[in-house]
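Missing here: one protein chain of the complex. Every other protein chain is in place.
Chain lettering (A and B) follows the sequence in which the chains are written, and residue indices restart at 1 in each chain.
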Amino acid sequence: MQLKPRARRQQLALAALALFGGSAAQAQSDLPATEGNQPAVIDTGFLWYQESNNRITDAEVIVSAHQPLGGDTAWNGRLTIDAVCGGSPIGALPSKSSQSFVTPTATSLNPPVVVTQTTTSASGGGGGLGVNLCTNPVQNQKYIVAPGQLPIDQSFHDQRIALSGGYEAPIGTQSKFSAGAALSHELDFFSTSINGLLSRDFNNRNTTLAAGLNLEADKISPVGGTPVPLSPYGAFEKGGNRNKNLQDALLGVTQVVTRRWITQANVSYEHSSGYQTDPYKIVTQVDALGNDAAGMYLYESRPQTRNRLALFWDNKYAFDNDVLQASYRRTQDSWGVHTDTFEMHYRLSLGDYGYFEPHAREYRQSAADFFRFFLFQTAAQPAYVSADPRLAAFTGQTFGLKYGLALGKDGEFDVRAERYTQRGAGPANPPPGLQGLDLYPGMQAYLLQVGLRFTF
Amino acid sequence: MAGARIPPIEERSISIEERPGGVQAACFLAMGCPCEILVASKDAAVALHWAQAGVAEAWRIERKFSRYRADSAVAACNASAGQAVVIDAETERLLDYAAHCHELSGGLFDITSGVLRGAWHFDGSDRLPSATAVEQLRARIGFSRLVRTRGTLTVPAGMEIDLGGIAKEYAVDRALEAMAALDQTPPAFLVNFGGDLRASGPLPAAPWKVGVEAPARGPVPALVLELGRGALATSGDTHRYLLREGKRYGHILDPRTGWPVENAPHSVTVAAATCIEAGTLSTIALLHGAAAESFLEELGVTYWCLR
Partner (left out) sequence: MQIDAPAVAGRSRMIPRLRLFAVVGAALLLGACGLVGVKPWERDLMAKPEMLLDAAPIDSAMDDHVYFSKEAASGGKGFGGGGCGCN
């Protein structure tokens, strides 16, 4: 079957745009067999994300639109709304004795204590995963963490709304450019960015080279103020807003290798400078035996710059009806974090009954140079330190299954469920005071997403 | 609570613990939920002396009205297979009260709706009942089909009554009365059965501080209410549910349809003079789903809704 020239150009142009995922590239649900009006596409999804053990709950909605405007130009837009809340680890370690902390808005270690003699509540209990609907967050509170438990701040909550849009157009017959901008607003974070990319086809459109740039400016306004890095937890001298800027450059190649196999490799480099510290995270200090004195916590501190190199290699292989996707990503950065990600999807076609798509992802991460589970009080204070479990060495495994079904000619419905587990280990030789404690409990999360796509 | 072994009343004990503000709490299990009676006293033995009358009332009501007990009055009515059963004055008064609630709520509050638990199992899974199963059970619901004469109740065959929705709050009021009757000048007490509570009067130095449980069910309350005298009851809808295709089906069932009420608040807390009023108002408000707040506003009730 010979594709008409316009459709062929579309296919590879879309493949080139696919280098830049997200807002720039939109898939079309039905490539036209004839020239003529290109369909507009609206793509929506709703995600429910839930971690076990009273950790994070997140709900997110995305609505995307892609509209061709004739002459191979198109615009695209996306709206994302997201609400998250629940328990977030604060970086302090579990201890053999009980510990107390305060939520970020507190201005002393002893906020007016909520004294109650009793509680009124709905009866019944058990069942479900401890779903939290993210309403009525707690502020200015002290909370007690039982011995052996990982300190978690249950007052964490945030809402985000993000809008992005872009425009793409051809340059001559062999090249294309696209440009876009995005805005994202959260309770403690505001981000603006612009991006642009140029792509060019070679070799009868079997090869596409692309280059792009993304510039982002962020403003961080931590809830309760910005603590002085490495200051003691009880100091409560907090400053105002902070900024961070990022520049990303990306170079990529997409190659149709055989009739069945398309491959893409890209290299990207990101430089970020500004406030990179997590204002809510602290680090436990212990004495030589590993016992912590009450209240010996420091606010964490991360370097002001971070440079990251990423290499990404993606492949899709078409069987007669099924599709296999396999990718590998390697990142390395100036914080000493090296990561490897292996990912695979297999789309099993059921003909008129839709398709199943199992998914597996394996992720490995090394710890940041300045990551420490804890500090010895008597040792010299390092310039940078963080106990954020996300900067530790760990592995992550994801398994998921998606089911999709076409709705008539113009639509598709899909649903997917995934489970994501993080596993790691605590320090190799903890001092006696920390032995017997689970210093890296890991994490398990479930995702459930439903989506609808329509073409017009 | 289904599945957990609840010890019989004879094997249960009362423990005393201290609470802030010079209060002792007598804690025990009754009617399938954790109960406590708080007494304004520095002495555990004194507190126990006062609380015992309240504990005895709670266990008496559990024996008499629990549908789980074969020897209860409720079980006798439900096993009668359409025959008239003689009931005592207390049971009759509770049924009269249930009839008022049925009218006040336009049919939403219905003590015969317990049969729906045969189809709905709120275990957090995605197993919804079939429409037929729900319809078959709905055919067995209808408070107006109970036949009542003075001193008797007839529960038609296939139907059953369940006083679980009002027994706890009724028990709070009765326990308080029993304790107050012991002496001319009792100390202040607060009776809390499973989250529904009533205080006889304020503490010597301050009002009672009652926390309203937060959605996350952690130790930190969403709100703290100051209570002098009167009752607070909370009804809620997020701890037992089914989740299917991203939609959450809460456990409060509308007896008119047999399906969960939609858009109910996470919890409704109502203040009233007696616990039974507060309890039925909060339950009926929750049954109004999205219109919970407007229902309570119309009636001029003091309430707090968490959504």
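Throughout what follows, a contact is a pair of C-beta atoms (placed from the backbone, for glycine too) under 8 Å apart; a residue touches a chain by one contact, two chains touch by 3 or more.
Just so it is clear, the structure is predicted and the values come from calculations on it, not from any experiment.
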Exercise for review: Would you mind listing the shown chains in contact with the chain that isn't displayed?
Suggested key: A
Check your understanding: Which one touches the absent chain: A:96, A:142, A:160 or A:271?
Key -> A:160
Practice item. Give the residue, chosen from A:97, A:110, A:174 or A:206, that touches the chain omitted from the document. Key: A:206
Point to revise | Hidden partner chain, touching residue among A:175, A:231 or A:331 | key: A:331
**Study point:** Sole residue of A:47, A:106, A:152 or A:387 that reaches the chain not shown, by the stated touch rule
**Key:** A:47
**Study point:** Residues of chain A in contact with the chain not shown
**Key:** 1-3, 7-8, 11, 14-15, 18-31, 43-45, 47, 49, 58, 60, 62, 64, 78, 80, 82, 84, 158, 160, 162-164, 180, 182-184, 186, 188-189, 191-193, 195, 197, 202-204, 206-207, 209, 212, 214, 216, 218, 220, 246, 248, 250, 253-260, 262-266, 268, 270, 308, 310-314, 316, 318, 323, 329-332, 335, 337-341, 347, 363-366, 368, 390-391, 393, 395-396, 402, 414, 416, 420, 422, 443, 445, 447, 449, 451
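Everything that follows uses one rule, which is that only the chains that are shown with their structure count from here on.
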Study note, to complete from the structure: Whole-Å distance, C-alpha centre of chain A to that of chain B, is 44
Study note, to complete from the structure: chain B contacts chain A in the complex at 1, 19-21, 23, 25, 33, 36, 38, 122-124, 168, 190, 192, 194-197, 208-225, 232-241, 243, 245-246, 248, 251, 266-267, 269, 306-307
Revision key, fill the gap. Note: in the complex, chain A contacts chain B through residues 46, 48, 54, 85-87, 114-136, 138, 141, 143-144, 154-155, 415, 448, 450
